[in-house]
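Notes follow the structure.
Of the protein chains in this complex, all but one are displayed in their positions.
Here is chain A:
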Amino acid sequence: MWALNDQTILKESVDAYNKDHPDQKITLRMFANDDYKQKLRVAFGANQAPDLFFNWGGGALDDYVKAGKVKAVTDAQVDLLRFTPSVLKSATFDGETYGVPANGLAPVVLYYNKKVLKDAGVEPPKTYAGLLAAVKKLKGDGVIPISLAANSKWPTLMYLEYLLDRVGGSDVFDRIAGGDPSGWKDPAVTGAATRLQELAGAGAFGDNASSVNYDQGASTALLYTGKAGMELMGTWEYANLVKAAPDFAKKNLGYVAFPSLSGGKGDPKDIVGNPSNFLSLNAASKNKSAALTYLKDYVMNGDQVDAYLAAGSVPPVNGLDSKLAAVKSDDKSWLAFVYKLVQDSPNFQLSWDQALPSDQADPLLTNVDKSFLRQIKPEEFGANMYKAAQ
């Protein structure tokens, strides 16, 4: 089995499996994030791929499915019904499910520094207009209103994902992800790009966002050092903040859902992000029964669910209420917030760079960056993506 090297809880479950099955052990190899996708691709191309592999679902997984490299799993084999349906959606193609959720829910939320917002006399924004007003006030107060690691490009994409959903509803991107490139020509796409430029133009991200790299931890640090007021990021950022600045996380860390947009078609309860990572089964695997045993009995079993909750992450399984109520750590309100956010959301959109086929991911990120830098006009964003999707 191959996975990313930050998946310590997953490693524990493999250890538990190996203890119970000494005659057929799973060998776990863990990799750094950056080159993992390339390595996996090359391994599959060379027929040296692992039996089970960690992935993001979406368009990239669909590439493998289309090439006949992945085996579908059924409810009878791995008990799919225990997982959150909106999460399974991103590993389901043509009615078949090609993987099992392997870690916590990761919707994108708006974090804020309570102290910075209070000093500027700003309430956490609930609407887009409120966000713009907060930006103005925070800027006047001499802090960066919103910390953004635009150098990494994908954090900027999160804004467009949310803005498109708020402006045009979830159908617009559903059409695009379903393989209809004319969705990029929907006026809502231009509307979303316009609002991103409006935020950038209002100085929401400060002057230096384009140099801030997420992997260096700079955007996270801006928030907890009080140099920035807010940050839009996935739920994994919570663990980063707790680790880097435990005091801040306890006292001054706040979080809300992405603001609603009055006049927009989207449901303000919709969320975007990474529903979960998945473990998928290699179609050429010679150890299918052992792999299925692991997926059924060790992935998201009682112990693993507890381990995720203890780590401040909400696992993608149904019926968590009683377990959440029993949590006693500082993370309780955070866990409840994330669980409710996901349970209440009519639509959980997988981040676009994962949802689209991989040949469109680079044009997407490049055009997002160009929109953010205001090198292209809002209407050019959709037009360029339409061209790239042909």
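Here, a residue touches a chain if its C-beta (ideal position, glycine included) is under 8 Å from a C-beta of that chain, and two chains touch if they have at least 3 such contacts; residues count from 1.
The rule we apply is simple: contacts and distances are computed from a predicted model.
This complex has a chain not shown, and the name its UniProt record holds, of "Putative exporter", "ABC transporter", "phosphoenolpyruvate--glycerone phosphotransferase" or "3-isopropylmalate dehydratase large subunit", is "ABC transporter". Among the residues A:63, A:171 or A:267, only A:63 touches the chain that is left out of the figure. Only one of A:87, A:108 or A:222 touches the absent chain when the whole complex is considered: A:222. Note that of A:2, A:17 or A:44, the residue touching the chain absent from this view is A:44.
Residue in contact with the omitted chain (choice from A:5, A:27, A:182 or A:213): A:213. Interface residues of chain A with the unshown chain, by the touch rule above, are 34, 38, 41-42, 44-45, 63-64, 66-67, 69, 150-153, 207-213, 215-216, 218, 221-222, 227, 358-362, 365-366, 369-370, 373, 375.
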